[in-house]
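Report on the following structure.
Missing here: one protein chain of the complex. Every other protein chain is in place.
Order of writing sets the chain letters: A, B and C. Residues in each chain are counted from 1.
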């Protein structure tokens, strides 16, 4: 892999950029792999990268039915934070946060990790109790966090209306300074390029249509390009997890719903942090390009269409106008939807299954982007060792039978 | 925004009059105590999450406050039928054509 | 010189109405009927902005929503609007506009020096650099952010308002050109309800700039008659200035009407914009087609325009935007610009037509006007900085892929280009339908209709007026029939329209240059995002092979124009570079909004005090009059506390609590949910949905109950009273009221319809006021004479019918404070009267109104839980030490019971509900503080639980707290530590959760 730097850029500029190397190969599938990862989104690519880098398993294929990073990786609002309530979730997301902090250098690809801070607003007394509880837990877990009052929130975010005027005035917030945003496409491309350079085959336009078993254990995947043998199959296919599970007769504790987001036209910088409100249902940050990036809610109903219900957009923008009355004249440029896999406890599933050699990483709901490196990292361990990474262990699918749920619903709220 | 036919009000109503209530035809076990933890967990949490034809329950919360079932395509969002609780759907997976 | 490019006659402008306006600090004059763009062009303004990445001078290139360059900051102060397209903004008197980029000024742009370093900024350059060291990225980012972004948001709240209209129709027509108007007309004649919307200020579309005869008359006459007739029909709504921004499921469309933007910066009266939420039985898309520019070197220099835009400025606004024109075209329609230019009396240098030949009517007309036509040629490059001064015209191969002859350079100031017409497929894309490439029309057309949708006119590649009008009539009639109106037979005769001879168009997307793409001067594809043909080729060379990757890597189509001009060219260039056909490469999908939509218009009136309902009890005004501070509980406004002048929260709280403990307090509890349950199976139903047993609850008795979800976790609680053997009243938490009723209906309707039970919400019918304290009975006795209040006659956990202050009342002797308490329920119409009567009666006992905060303290002193505060959806009744209200011997396995037996709910180290006393009795633990056994341990610490409720108890003279702690019961008496964010570590001892009157004697007095 030829390294990227300002010098390489300069060198290539002299030759009119005619000699750039391909970011990744476009290989023909081999007959057999040690591991086939189904799903070429951020999580799948990260899994491949860490399998190769940390576990020395390089005979790996990532099988993607469309194009790399084209699912939820391409559709999310790019928020990063690790201030989850429960220890299990907090440790997992903090593991991810630590990886974010050195990811651009690790991948030699600028993922534009921007720790500009995340505010989670409280609008009523119970919100504030929950915030206090979460921040205290975060701090004792080694995760940065502060509880701010309305005045402090106002100082950090002048655009936000913290006055009494609001129907649900801001009472305070939690603040995670290390939280922020990153460039979503770059994450997928950076992991893909790095995995490819370690020998991983990235097979795009390759759709898995069946999972083949031999004497109970997995032995490969049927694809539109033929059978690909594999000792292990790891499924990382948000929005299609239940379909893959069905191929081996499994059901999952998952329902897929459209989640929408929208952006404004690009405007000059007015918002330097990420602001999230569960009670008023609005989430906003501003991209480097100047777009206000707004997260909407999920559609209540199951859906696989990558588009959402319009009233959700209306409610979201009403919330944004309520929180930020200055932006009412700004205009929405584009709205889109992704498909998120929600679990009953709003926590992911990173798990072995009852079928030897078959692994699932799914159920990230609305908050998977922030976990991309951490998820790939612990999943790679789980697949490589055939035993859960210690941080992944609580996220086993068994918890839905034992009752050991990690219920982030009430606590951290919607996990954008 | 969906337009749902309420089988009790006998007319189409806007989506925001309804609450979605998940997969239809999940029957509560008659004797929960006789179930294994796995069976009970399956009943509580595991869903077919169909891509394509899906039987699901809705509640006409801002209307007649009746629960009813809908057969809907979860990809196109086309609604094939709505029917009352206790009735069986006329459109089932078998008729699904990709 | 004023309006030097304005013609003396013609156009759809009113020369008697002169409008002053300003751009970039200069004042100009225009006419009513102008857009800002046409007025700027009339005044000879060439440069309207600077490009985003390379900071190159840009001029107006289009005439409608496709315009990528003419993007301005409209207005000033709190009513300014960023990124307004000059081509869509109607001119009004006093209009103030400014460019959105260019610093320090448009003429002298410092940033353009950075632009000269453009070679260092190929697509994706951000990804390849600025990486080291990590912490410097925030610095780089600061400057990148500053340079990015177009206009500025206002810095004060919007002075205007927006609203919504819900519309229903049989046939919705999108687009008011000849096809749309004809469709609307035919549909309307059947009696169907029709809505027709068009984004322009007047209906007509192409007919506003183009004339042909219809039934032997001028088409403009036909247009005027058609619009007049539609306006006159009561079943038709004609919505000009209205953009259909999105097309959603089940034929739901949203259109935004700009009601006042043509009049001024601010709405003088009424709402500024209105969103129409349209539910249509049938939809007709007649949105037309968008002309594609040709891509060639330096094609972004001001003076390069779309051919149709040149025509539009001349015909509609009487503005000729230059003096010497060269047309570069790959089809007949580009000729029109030259024809109109020539007719306007200005010089046409020539027409470079990439095709070898055409016999079209327009070609003949141009030739007849004496215009030079150069077949087999194209404009390869223009020169100029702030305006084109010359164009290099080259002979190109028949395939359009290379230069085959000499290059001649001509002086000119305007180059009009036409690469063909791209159907406006955006709305059909919104429904999830993928557009389909058609070689014959060289464009994508809407894919298979996924809803009750029809397409007609140039959106289907049919540009002939006859096809549009006839097709429109047929489609309108057919759609109406499908909506149940008419039989699909036309109710009118099709007008006579001549078909114009037309030469076959050529597929040309990038005019070849002598140098290869990576070395030629920049050939812009997406002007707003500075995406060039070289950039697209680089993306494919680097391995970005999916069209979505190309789009994302180069940012093509991500501008405010959403790639209306550039996308098809870009896809074609990418396809060629990949050696694939356009069909194979495919297209990206357009998303709502078709053009950017104002946030405020999408929010509508759900703003300010109407953002969400505020729910009040019947006693609300009294609370206001008596100085209450309110707390939001769901949508309800509840009195939080009642400070007296100068009192702090804690002072007021202590006073309210002590008054209740020592004499009597009064609480407005009307917001608690109340559900009336009637039917012979009511008991059995309660047995199933509550943990408790209800079979033996006698008439006149009350019982506290817990409701679980099926996972065994506490969901809600409240007191249920038996009014009759088949009649109960259930109370719920304030926030849970609606959800609990839905929950009960769910089980009844879907699982146990055989149970004879009816449930009704009576929350709003009853005003509920609780009087609590040792003097409660004395107060009640003064106003209640028909209930025997003797402690034996009317015991704790009983209820009685009677009257209070002369009003029929239901009185419950239940207590959430641990004191002698009565909960008085009267019809809400009488609520305030009875409340005031109780206040009056209580005066001698200094009856004290208390709010939710005091209520919380009083119940915490008694160890009573609040669902949602002390519980969080992860605790069972056993965790809360409430096994006493679980009916273990009920025949029916009540909701949630089975879940108690799961391994996790059985495990020994579950968190348990306990009390806490801080070592320092004045210190109040923060709610949410986390407990550890060893405060000196290393981070991450092992946390064993948290504080759920914590207060200073005035009656106990010390702080108290409630918590859930792992194996808390086992550890009673032991010390826990609570490390806080401010560095303090609070010590507290685990104790029983009942702090006050543990024997429960006070409520029984």
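The working rule: a residue touches a chain if its C-beta (ideal position, glycine included) is under 8 Å from a C-beta of that chain, and two chains touch if they have at least 3 such contacts.
Here is the rule we use: contacts and distances are computed from a predicted model.
S.K.: I notice the complex is incomplete. Of the names "Autoinducer 2 import system permease protein LsrD", "Sarcosine oxidase subunit gamma", "Monosaccharide-transporting ATPase" or "NADH-quinone oxidoreductase subunit J", which is the UniProt protein name for the chain that's not shown?
M.R.: The UniProt record for the chain left out of view names it "Sarcosine oxidase subunit gamma".
S.K.: For the full complex, can you list every visible chain touched by the one that's not shown?
M.R.: Output: missing chain touches B, C.
S.K.: Tell me which of C:58, C:620, C:703 or C:890 is the one touching the absent chain.
M.R.: C:620
S.K.: In the full complex, which of C:409, C:827 or C:893 touches the chain missing from this view?
M.R.: The single option touching the absent chain is C:827.
S.K.: Footprint of the hidden chain on subunit B, which residues?
M.R.: Within subunit B, the residues touching the omitted chain are 8-11, 13-14, 16-17, 61-66.
S.K.: For subunit C, which residues touch the unseen chain?
M.R.: Within subunit C, the residues that touch the unshown chain are 163-168, 193, 269-271, 277, 279, 605-606, 608-610, 612-618, 620-621, 624, 636, 676, 678-680, 756, 758, 760-767, 805-808, 827-833.
Just so it is clear, only the chains that are shown with their structure count from here on.
S.K.: So, what's the distance in Å between the C-alpha centres of subunit C and subunit B?
M.R.: Taking the average C-alpha coordinate of subunit B and of subunit C, the gap between them is 27 Å.
S.K.: As a quick test, compute the distance in whole Å between the mean CA positions of subunit A and subunit C.
M.R.: Distance between chain centres: 22 Å.
S.K.: What are the residue numbers in subunit A that touch two or more other chains?
M.R.: 305, 309-310, 344, 401-403
S.K.: Tell me, which residues of subunit C touch at least two other chains?
M.R.: Residue numbers touching two or more other chains: 248-249, 252, 432, 711, 899, 902-903.
S.K.: Considering the complex alone, what residue numbers of subunit C touch subunit B?
M.R.: Of all residues in subunit C, those touching subunit B are 248-252, 279, 432, 450, 710-711, 742, 745-746, 749-751, 753, 893, 897-899, 901-903.
S.K.: Spell out the residues on subunit C that touch subunit A in their complex, using ranges where they run on.
M.R.: Per the stated touch rule, the residues are 79-83, 119-120, 122, 125-132, 134, 137-138, 141, 144-146, 148-158, 160, 162, 246, 248-249, 252, 254, 277, 430, 432, 518-519, 534, 538, 541-546, 548-549, 552-553, 555, 558, 560, 562, 591-593, 596-600, 602-604, 606-609, 611-612, 614, 631-633, 711-712, 868-869, 872-874, 899, 902-905, 926-930, 932, 939-941, 943, 946, 948, 979-981.
S.K.: Along subunit A, where are the residues that touch subunit B in the complex?
M.R.: My answer: residues 240, 242-243, 246, 251-256, 300-305, 309-311, 344, 400-403.
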